[in-house]
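One protein chain omitted, others in place.
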C-alpha cells in the first residue's frame, strides 16, 4: 500500500512532525507485522526520525546543519539553493520504521519529521506499508 | 519476522559490532532472497555499515563526528545531549542490507554497527527480515 501525505511549508526552513499522519496510514492498512517507508521525492527536502518531545532538539539539528552547510558559500549551482540540496543528501530522503501488532515501533521519544530546506513549498510524501 | 537484539553500551560514546547477531537472525529465518532492516528506536543512537576489519576506521568516524558536532556548542536543548541527537539524525537510525541465498550481502570488509552517542545505556534494536 502506498499513500500520499501533502504538506505546506510556511518558512524557508521548516520541519513538520508527520508522525500522526503516518500512524493513521499504518492503522488503516491493518498490517500486523511489517515495515513503513516514508519517502519525500523532492531534492531540497529530507525525512528523519528523532526526538519529538522537546522542539529544541529539532532547532539544534537545523542550526547545526546551517553551521556545517551555510546558505551562501560560493556554490557552483546558480539557482542559489545548493545548501538545501546538500542538507537533503546528508540527512537522506527516506526513513524506514518497523511495524509490530499494527503499531509503528518508534521509540518513546521518537517522531517522524519532514524537513524542507528551501521553502515555502507544497510538498508530497509517499508512505509505503508492507507486510513481512 | 522481527527480532530484538539487546545491547549494553559501556561508555559515553560506544560503537558495537552487531554483525554476528544480525547474521544469526537472518540464518534462523531461512529466507533465501530478501532484505534485512536493522533499526534502533532511540534518539541518541544510530546504525551504520562500514569497515569492520580495522577498528581505527570507526575511531576516525567518531572523531570526525565529534569535530563537526561538538558536545558543547550553546545548544538550545537543555538536557545537555543535543550533539547525540544531531549525530543520530545525520548518520540515521537504520540500515537495510540485501539477502541472497540466506546470506547477508555485506561486502568483504563490511560490518553492521550500532552507535550510541549518549551512553552508557541499555538499548534494543529491531531486526526485520523479509522475503522478496
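For clarity, chains are labelled A and B in written order, and residue numbers in each chain start from 1.
What we mean here is this: a contact is a pair of C-beta atoms (placed from the backbone, for glycine too) under 8 Å apart; a residue touches a chain by one contact, two chains touch by 3 or more.
If you're wondering where the values come from, they're calculated on a predicted model, not measured in any experiment.
Colleague: Since one chain has been left out of the picture, which residues of chain B touch it in the full complex?
Modeller: Chain B touches the missing chain through residues 33, 35, 48-51, 54, 56-57, 59-61, 63-64, 68, 90-92, 95-98, 100, 105-107, 109-110, 130, 132.
Colleague: For review purposes, identify every residue of chain A that touches the missing chain, sorted by number.
Modeller: Within chain A, the residues touching the omitted chain are 1-2, 37, 39, 41-43, 68-69, 73, 75-79, 82, 85-86, 88-90, 92-94, 96, 126, 128-131.
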